[in-house]
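A single protein chain has been omitted; all remaining protein chains appear in their positions.
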Amino acid sequence: MTDNEWHERGDALERVFTFADFSAAFAFLSRVAMLAEKMDHHPEIHNVWNKVTLRLTTHDAGNTVTERDRRLAAAIDRLVA
Amino acid sequence: MTDNEWHERGDALERVFTFADFSAAFAFLSRVAMLAEKMDHHPEIHNVWNKVTLRLTTHDAGNTVTERDRRLAAAIDRLVA
Amino acid sequence: MTDNEWHERGDALERVFTFADFSAAFAFLSRVAMLAEKMDHHPEIHNVWNKVTLRLTTHDAGNTVTERDRRLAAAIDRLVA
Partner (left out) sequence: MTDNEWHERGDALERVFTFADFSAAFAFLSRVAMLAEKMDHHPEIHNVWNKVTLRLTTHDAGNTVTERDRRLAAAIDRLVA
């Protein structure tokens, strides 16, 4: 379902997720959206067909990776475990 | 966008929402879903094409209408204000 | 993921789906919504927390079960296979 792990790229955690098709990719995004609202922390989302790239950074902390990003990353990982 | 108000029916708050079509109705439901996860309180959802009926009750309080239902109703109302 | 099969109840095909939680149930509904728009045929949707009940009937055919309902049911089944 997913092709790799979170990487720290510049000032963000980034991970690419690959699904069977757009429908499965968007269903995943709908779960990410619910998590983001629940945790009041929102990823940058990029989607092309069956691929989703998420970037997590904390704007309020000067665009650095903080504990809030790590908690959101862990919660997202549980969706695709 | 909406045709009426919340009514207390039996042990729940209930309101019917009418939209232009299914797409608009489901977009509203996606916002209700995000609110429900954020507030950790979930409505009973019923949808037929452009109509959505939501029922709010608190199972943990023996299926009565509580402050949690009233807060969720108010937040849902803000989506269609 | 799913607890049973489609049953013909009255004038509709009906199936109950049970998921781990609300988030998984709503992600499934988002896929059903995309299918419904694609096939231009929409189920009656009922959701309580982790349970989703779908009812398929063809209004244009006097609320009977038609080939359109059977095609939508088969497409929905592929989502949870």
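Labels A, B and C are assigned to the chains in the order they are written; within every chain, residues are numbered from 1.
Assume contacts are C-beta pairs under 8 Å (C-beta built on N, C-alpha and C of every residue); 3 or more make two chains touch, one makes a residue touch a chain.
Quick caveat, the model's predicted, so the values are computed rather than measured.
Enquirer: Could you tell me which of A:20, A:48 or A:81 touches the chain that is not displayed?
Expert: Checking each option in A:20, A:48 or A:81, the one touching the absent chain turns out to be A:48.
Enquirer: Tell me where the left-out chain touches subunit C, residue by residue.
Expert: Touching the missing chain: residues 30, 33-35, 37-38, 40.
Enquirer: Counting contacts across the full complex, list the positions on subunit B that touch the omitted chain.
Expert: Touch set of subunit B with respect to the missing chain: 23-24, 26-28, 30-31, 34-35, 79.
Enquirer: Give me the subunit A residues in contact with the hidden chain, please.
Expert: 22-23, 26, 29-30, 33, 36-37, 42, 44-49
One rule holds for everything that comes next: only the chains that are shown with their structure count from here on.
Enquirer: Approximately how many whole Å separate the CA-defined centres of subunit A and subunit C?
Expert: One centre to the other, that is 29 Å.
Enquirer: List, in ascending order, every residue of subunit A touching at least 2 other chains.
Expert: Within subunit A, residues 30, 34-35 contact more than one other chain.
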